[in-house]
Structures are given as C-alpha cells and as structure tokens.
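A single protein chain has been removed from this complex, and every other one stays in its place.
Chain IDs A, B and C follow the sequence of writing; residue 1 opens each chain.
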Amino acid sequence: TDDLAAYALMLGDDALILSQRLAEWTSRAPELEEDVALANIALDLLGQARLLLTRAAEADGVACDEDTLAFERDEHEFRNTRLVEVDCGPGPGGDFAATIARLLVFATHRLALLQRLVGSRDPVLSAVAAKGVKEVAYHRDHAAQWTLRLAGGTEYSRERMIAGLDLVWPYVEELFTAHPVEARLADAGVAVDPAELRAEVDEVLDTVFTAADLQRPTAAARAGGPGRDGIHTEAMGYLLAEMQHIHRSMPGALW
Amino acid sequence: TDDLAAYALMLGDDALILSQRLAEWTSRAPELEEDVALANIALDLLGQARLLLTRAAEADGVACDEDTLAFERDEHEFRNTRLVEVDCGPGPGGDFAATIARLLVFATHRLALLQRLVGSRDPVLSAVAAKGVKEVAYHRDHAAQWTLRLAGGTEYSRERMIAGLDLVWPYVEELFTAHPVEARLADAGVAVDPAELRAEVDEVLDTVFTAADLQRPTAAARAGGPGRDGIHTEAMGYLLAEMQHIHRSMPGALW
Amino acid sequence: MELEREFERVVAADHRVEPRDWMPDGYRKTLIRQIAQHAHSEIIGMQPEGNWISRAPSLRRKAILLAKVQDEAGHGLYLYAAAETLGADREDLTTKLITGRQKYSSIFNYPTLSFADVGVIGWLVDGAAICNQVPLCRTSYGPYARAMIRVCKEESFHQRQGYELLLTMMAGTRDQREMVQRAVDRFWWPSLMMFGPSDTESTNTEQSMKWRIKRHTNDELRQKFVDMTVPQAAKLGVTLPDPDLKWNPERGHHDFGEIDWTEFWQVVHGDGPCNAQRVEHRRKAHEDGAWVREAAAAYAAKKAAKEHVA
Partner (left out) sequence: MELEREFERVVAADHRVEPRDWMPDGYRKTLIRQIAQHAHSEIIGMQPEGNWISRAPSLRRKAILLAKVQDEAGHGLYLYAAAETLGADREDLTTKLITGRQKYSSIFNYPTLSFADVGVIGWLVDGAAICNQVPLCRTSYGPYARAMIRVCKEESFHQRQGYELLLTMMAGTRDQREMVQRAVDRFWWPSLMMFGPSDTESTNTEQSMKWRIKRHTNDELRQKFVDMTVPQAAKLGVTLPDPDLKWNPERGHHDFGEIDWTEFWQVVHGDGPCNAQRVEHRRKAHEDGAWVREAAAAYAAKKAAKEHVA
C-alpha cells in the first residue's frame, strides 16, 4: 500500500542519509579505530536502508528497486527527518563531537522505535527491526561512550561536546511529531507512533547527560520542515548531488 | 571541424570551470567590494565560456548547445587544464590568497593567449578574443593588485600569499604544453601555440613578483593529467556533480 | 526649536533632509536602524539565492543569477553608505548583524530547496520588497531615497527575470510545473509575512509615518501585494495556497486567510529554519576575511607613509 511504502521510505531514508553522512568520515576519523567503528555503523545503517527501500519498492508496486529509490528520487521525495541530513562534519559544518551528538540522539530514538517495531504486523518491518535492534544498540552505546569521554576529557572537548549537542538539538523535536502516515499505520499496528517514544528517549538521554555531567540542551525546536513531507534543509541538495551524480549520469548502466 | 571544436572546448572549459570556482566566493568574500569584484570576473569568464562552447557546438556539427556541453559531458570529456579545477577556497582547500594566486597566473596566461588569438583565422575565435582581452586585462590587474597587498600587507598575509602561489605552481607547466590539437591549429593560423606564451607570461609574473618582493615559486611540475586529454584531479568530479546535478536530474526540462 | 521647526517644515513639504542638515536624534537613530536592517537584508539575501549559483541548470540562468546576487551585494554597499552619512560605521553595523543585535528581513530565514525557488523569490519576495520599497523612494532622508530609487529599479528588473523563469518552467515538463507549485506553496505565506505584524500589533508606525520614513501601514501594503499578485499567479497557472483567498467586490480587494502569527514570531525570534545558518555564514565570511582586510589596510598605510616621505 501507499502508506506502507511511505513509511518504509521514512525509516529507510533516515538510515540511508545518516549512513551517507557517517561514511564521509572514512579516512578522516580522529583515530584508526574510530575509522573502523564509524564505517561499521554506516554499513549497518546502509544495510537497514537497503532492506527498507526494497520493502518500499515492493509495497509501492511501481517498477522500482532500492537503487531507483536512492538515486532517482528528487529531494522533495526523500522522507528522512532533517536531523540526519545536517552537516555535522568532518569539515566546516561540524566536528567529531557534533557527529557523536547526532548519533547519540538518532540511535537512542531509533533503538526505541525498532524495539517496538519488532511487534509490527508487517513481517518485513518486524524482521528488519529485529535485526536492527542489535546493531543500533551498539551504535547507541558507542555514541554514549564517546559522549562521556568528550564531556569528561579536556576542557576543550567538553566545550565541543556541548556545542555539538546545541547544533543538533533544534532538530530533535521533529523526531517525535507523527506524520499522518505514521499515525494511520500506528493505529493499524504496523508502525510505531513516534510520540510514544518520547519518554523512553528522554530517560535514556538524561541518563547519559547525568553520567556525563551535562545539561540537557534548551534550544527551541527549529521551524520548517518536516523532512517527512520532503521539506529539507539546504544541505540536502548538495548531499544528493554528490550521492546521485554518477548513477544519474549513466542511465541504463549495470553496477 | 573536430579540431576547432576541441580547441573551443579547451578554452571554453578553462573559462567555465574557473568561473564556477570563483562563483563559490559569492557571499563569502573578505569584503563586500570583493564579493562584487569576484562575481564580475566570474561573470566575464562565464560569458567567454558560453561563446566558446557555442562555437564548439557549431563546429562539432552534432546536435548540441552550450548547455548540453556544460551539463551533459562526463568528466573525461572536459578539456580544461587542471589549474582551474583545483580547490583554492573558500573552504578548506585554500583561501583568498590561493584564489588570487591562481587568478594571477591564469589571467596572465589567458591575456597573452587572447591577445594573439585576436589574429585567428577563425572569425568567431577572433571576436571572442577581442572582447575577452579587455575583460581579462582587468582580471590580471585585479589579481596583481591583491598580490601586492597581500605580499606587502601583514606578516601573516605574506605567508598566505606565498603558500597560495606554492599551491598552484605545480599546475602552471601544463599551461605551456601544446596539445596536438593546439599544435595543428596553430600551424593553420587558427590557434595559438601555448609554448609561444611562456616568455611573456614569465616576464609579467616576474614583474609582479619583483614589485611584491616575492620569489618565483620553485615547485616542480606535477605529474599526471593533462587536463586537455580529460585526465583531471579528484576535485573535478565533485565540482561537476554539483554543477550538473539539477540539469541531469530533469531531462527535457526548459530553463 | 528653530532647527526642529525647520526640519518639520522640510519633511511635511516632502522635501529632502540631507546629511548636513539638523535632524532630531530619534529620526537619526530610527533611520540608521531601518537602513542598516535593509542593508543587512540585501547581504543576507545573497545566501538563499547564492545557494543555487553553482547548480543553476543552464548557463544563461547561471549568469542571470550570479549577476542578480552581485547586485544584492551592490545594494548592500549603497545602503551601508547611506547609513554612514548618518554617522554609522559599517564595521559596527556588521558586528551588530553577526551578533544578532540587528535584524534583517525574516524571509531569508527560509531555505531555498529547488531552482524554482530562485524564480519564486524573484516574483514574490522581490515583488513584496518592491511594494515595501517604492514608497521609500520618496522618503524624507535624501541619501536613503536616492539609494532606494536605484535599488527599486534593479529589483523590478530582478522581479521580471524571476517571473520569466517561472513562465519558462511552467511551459516545461510536468516535473517542472510541480516544482514551481511547491516553491509557491513554501513561499506564499512567508512573503505575506514580509509586511510585518498587522497594524493592530505594529509599533513605531505613527512616528515613522510622521517623519515620512514610512508612508503606508503594513496591512495596506500587504493588501496591495495580494491584489497585484493574484492575477500574476493565474497567468502563471499556479495555485496560491490559501483556500480563503478570493475577490471581494464590496471591498474592491482580495480577502485572504489569516497568517500563522506563531510561525511569524518564531522566525523573528531566531528559531526559523535558517536563522542560525544565515548569521553563521555571514559571521564566518567576515571572520575568515579579517586577515585580508587587515592586510589591505596595512598595505595602504605603508604605501601612504612611503608617499608621504617621497
């Protein structure tokens, strides 16, 4: 159905775009061990994205597959939240702390979501969720460990960690706002109502913040979006230009 | 003819790609006056590129125009020298000094070239050159003025200017190496043999370096390329991804 | 008191106040703030459109867009110069901009998400700006009025270019038409917000009207803009996203729906989609360029010293 396809795209695009962002760190991480770790997380998310985009392609019924969905959709057709597309570095848009801050928020939210999605009436979503739970639990733990290290390391790293959280915080609210598709499918027992996740996410984050001796950021939600409606940030167009250019330049090619 | 089309592409691509690079400064220049000046230079070069690509399209005989040439060619079909595609900032690839260093070298070379090209047997190339001479004389002067200011300003700006020249110098040699097409067309009185330009370019640059109390850089020529054969740097693919993405994403669109 | 009466006479007679003339402190301060905000708007306004220069889908559109954004830098320069005739300092105004102490037009806190946005900004945003600015060509302060004459002339040109881009796109593929409609959907309400709070909420209007710094109320200008735009939208073939929008023959104007004032204030107060990004972009450009400006100043000083000796 259309709703199921749209929902699979939402979750798939979140994974795909964050994977793309994390992979930008490859050969640029602060240490080799972290190069390996970030690539691992990017690979896990890419794997989730491929399963979810394939599910969307099947549910949609139109002749398409994971690659046509990833490489031939225009920006307004992407359903990811704005949180995952924001430039958190490497490079001038952010740094390792901002990357960790986003990963902490994202993985905490996604783990809560996937844990509930295991019970979905859609067998594919349920299976994807069951596999993803183990992966994302590791992502969350990795981000939490680094949050502790950066917040409790040097004075400078603590400042960076706080700045990183401030950078991503205005996009967090969007994670908990139900899109009509999510609301309908949640009623049908297929999807998870994102509003349901807030208490758990808040609790986990507060635990990390307390352990790291950090204040929960207070920045207000950012207007605009939502990404779920295809309204993104200006960073998204550049990300897609890079991601899609070769595929779009060679129509009909086999890869 | 094929040679004429290839030659028009060489000169057109140099202008197009450097225009693209200079336009990246828009809203990022060190002062508003420089925002205006760099946009002006970018516009002049874009104008030259459009005339030359149009000439290439006509000479080629195949159904194409300036836009198909700019937006639908793959990287290996671009004939610009590597000098113009290198990332000289804004952003981590360089800075204002590197941008000025490249502009100084490029405009000095291109002015010498266009002055001779006015005498081309091809009436279109001759007309493009006649118009371009006035524009590029201003570009050269603008770059020379800034070279003096940066070299003679603060200790820091002097360091940056020297570093900027060192960044671009390894690509200068390529400007003077005749491609077989250039050699053939030079014999036919249509093109300019780039080797002919060296004495004048050297003299102009040495004058600027002397006035700025700078040493001529000593860095050896960089292996690889040549860009005239479509062998570029890794920066080129990213530049084209950004430049071509929208055009390629909407086949058949009217703009 | 003599001077003040003379000033009031000049203003009431629609004559021009010039930099050397006496003027009340409040007039000077209000003008500096208004001109500075206008200059800041031109400079910040370079970003949403500049965002598409590198990706413009044809070389002709790339040239038009680059020239337009360049004009905006030029407008910023005239306007800062006009503010300087009132004793303001450009570096100080820039500092106020990048530290958030002076504002710029909130419309630039919305993102540009497709190339159609370039056209829609030309059509709607420049259109709304012109409605706001045409009366300022007759404003009481001479340098400001003269700057506005030049700015308005160039903005009318930009507006026509924007509309022409949209006409071209609407004659293109279905994807293009949908792209234009989406851009209109995103920019229609923010364009209406460009006229500011409704008259019942607006402060400072009365004094500014008296000083001939402002000549129409926000709601008057907004109505004018709506009336002007509706037939243009029809000609273009796009739908303005307001179910309440319709001609009211009794008023001789279009009625239209209520603006989302919550969003309006959210954006004004800094939480719009791009406020942080726009100011950070400007701050970074300014700070990254500091060494260049210092070098130019040091070089000029050395040169002047040398000439002095010679």
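Rule of thumb we're sticking to: contacts are C-beta pairs under 8 Å (C-beta built on N, C-alpha and C of every residue); 3 or more make two chains touch, one makes a residue touch a chain.
All values reported here derive from a predicted model rather than from experimental measurement.
J.: What are the shown chains that the left-out chain touches?
T.: Among the chains that are shown, those touched by the missing chain are A, B.
J.: Looking at A:P30, A:G61 or A:G189, which residue reaches the missing chain?
T.: Spelled out, the listed residue whose C-beta touches the missing chain is A:P30.
J.: Touching residues of chain A against the unshown chain: what are they?
T.: Residues 16, 20, 23-24, 26-36, 39-40, 42-43, 46-47, 49-50, 53, 66-67, 70-71, 90, 95-96, 148-150, 152-154, 156-157, 160, 242-243, 245-247, 250, 252-255 of chain A touch the chain absent from view.
J.: Using the touch rule from the top, list residues of chain B that touch the missing partner.
T.: 74-76, 92, 170, 220-225, 231-234, 236-237, 241
Just so it is clear, only the chains that are shown with their structure count from here on.
J.: Please name the chain that ends up farthest from chain A once chain centres are defined by their CA atoms averaged.
T.: Farthest chain from chain A, going by C-alpha centroids: B.
J.: Most central chain by CA mean?
T.: C
J.: A-C versus B-C: which interface comes out with more C-beta contact pairs?
T.: Taking the two pairs in turn, the one with more contacts turns out to be B-C.
J.: Counting only Cα atoms for the centres, state how far chain A is from chain B in Å.
T.: 41
J.: Report the inter-centroid distance (CA atoms only) between chain B and chain C in whole Å.
T.: 35
J.: Counting only residues that touch at least two other chains, what does the list for chain B look like?
T.: Correct list: 242, 245-246.
J.: Multi-chain contacts in chain C: which residues touch at least two other chains?
T.: 55, 175, 284
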